[in-house]
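One structure coming up, written as structure tokens, with questions to follow.
Note that one protein chain of the assembly has been removed; the remaining protein chains are unaltered in position.
Moving on to subunit A:
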Amino acid sequence: MLDNLTQRLSRVVKTLRGQARLTEDNIQDAMREVRLALLEADVALPVVKDFIARVKEKAVGQEVVGSLTPGQALVGVVHDELKALMGGAHIGLNLATQPPAVILMAGLQGAGKTTTTGKLGKLLHERMKKKVLAVSADVYRPAAIEQLKAVSAQAGIDFYPTTPDQKPVDIALAVIDHARRHYYDVVLFDTAGRLAIDQAMMDEIKAIHAAINPVETLFVVDAMLGQDAVNTARAFNEALPLTGVVLTKLDGDARGGAALSVRHVTGKPLKFAGVGEKLTGLEEFHPERMASRILGMGDILGLVEDARRGVDEEKARAFAEKLKTGKGFDLNDFKEQIGQMRKMGGLASMMDKLPAQFSQMAGKLQGGVEEKAIGRIEGIINSMTPLERAKPELLKASRKRRIAAGAGVTVQEVNRLLNQFEQTQKVMKQFSKGGMQKMMRGMKGMLPGMMR
């Protein structure tokens, strides 16, 4: 839906071609495109304006070096600047205090505070070996406390029971006392979602903050947040001494301009990114990847991650083993590969993640037929007996006729598949020492050939 910035720029900067350096004049139109791209990515307008000014300053006078086009050079500047804005290296949690170290979670309704609390608890408990206590002061939404209780149990951390008739500040005082007496390292303090303009609720969280004196105050933000991110972040930042930001729901397809807005307004580091529904889905925040994402430059790293997620590790290991022992690659494995490809969301979604130039090229090659072709291949393999799949050399004319009839294709198509399979087998042999990633690369390379 959204054009990638490089593409848009290349349209505008056609006139720039052949210019040796970027100047105030020749980047005027290009900057408008940058502006639109950022707005479409939901970066708040004041932030965009600031940003554009900075980029202009940096870009003017920049030499267009080597094989770069002026458009690419400009995107480079934009990307670098975004990265710089988003903060450098990952900054972890600061737990250096006299225990218990209290972490306060704050944010809008539905931002993902409770889920993030659970994820953070699991991370602290499992990776950092902390004794963690979770407590909820959300006395408003029905069953919010039960939710944290269930999440805590899943995360394997302790939960301090509260009831909806308690006052949040009383809860705060009680839990600190409890944590001190039971020697907890960390207390995760979940709060009710609140709007930044709800004065009563903002006063409440200020009172909570004063009562528990947290070492970390994390602002939990939905990556999909729109223009209002800047107002919300400002209000929370003014009400509370935030120490960091957690960006949630980053596994969605929002471009996540909110990250930039929040970072710009609060100046606080983005400490974690929440991805997925599982409690393991809390990652360190990568400014670089976020920069690419906001610009719509394709998320190759995300693709790699999808591959990792979609691939059944057990099976992959067994498969690698198979290759190593030299037993070879048979049609069963071939089918397996297709299945795994499906799990990653099929070709179409993989294409989406590729930078626009590539996906366009790929799109031109195949149009929309590739999914169908894969379905046919699967059908043909499914029509074979297990023995035939393991030993394709068994397939002679009559077996092929039977398979073709079973799969509803012609014998020629069966032959074509077998030919391609043979070629693949050869490729696989070359990979015999490679791991899964090499494999995937191999898969991608050979698919276009299969679909003629």
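Keep in mind that, in the parts below, a contact is a pair of C-beta atoms (placed from the backbone, for glycine too) under 8 Å apart; a residue touches a chain by one contact, two chains touch by 3 or more; residues count from 1.
We adopt the following convention: contacts and distances are computed from a predicted model.
**Student:** Pick from "Phosphate transport system permease protein", "BolA family transcriptional regulator", "Protocatechuate 3,4-dioxygenase subunit beta" or "Signal recognition particle receptor FtsY" the UniProt protein name of the chain that isn't shown here.
**Tutor:** Options "Phosphate transport system permease protein", "BolA family transcriptional regulator", "Protocatechuate 3,4-dioxygenase subunit beta" or "Signal recognition particle receptor FtsY" considered; the missing chain's recorded name is "Signal recognition particle receptor FtsY".
**Student:** Which residue among A:A44, A:L331 or A:V414 touches the omitted chain?
**Tutor:** A:A44
**Student:** Touch as defined at the start, partner being the missing chain; which of A:V75, A:M224, A:L242 or A:I381 qualifies?
**Tutor:** Checking each option in A:V75, A:M224, A:L242 or A:I381, the one touching the absent chain turns out to be A:M224.
**Student:** Taking the entire complex into account, which one of A:L36, A:I52, A:I91 or A:A390 touches the absent chain?
**Tutor:** A:L36
**Student:** Which residues does subunit A use to touch the chain missing from this display?
**Tutor:** Missing-chain contacts on subunit A: residues 1, 36, 39-42, 44-45, 108-112, 114-115, 118, 139-144, 146-151, 154, 164, 195-198, 200-201, 222, 224-229, 231-232, 249, 251-255, 257-258, 276-277, 345-346, 349.
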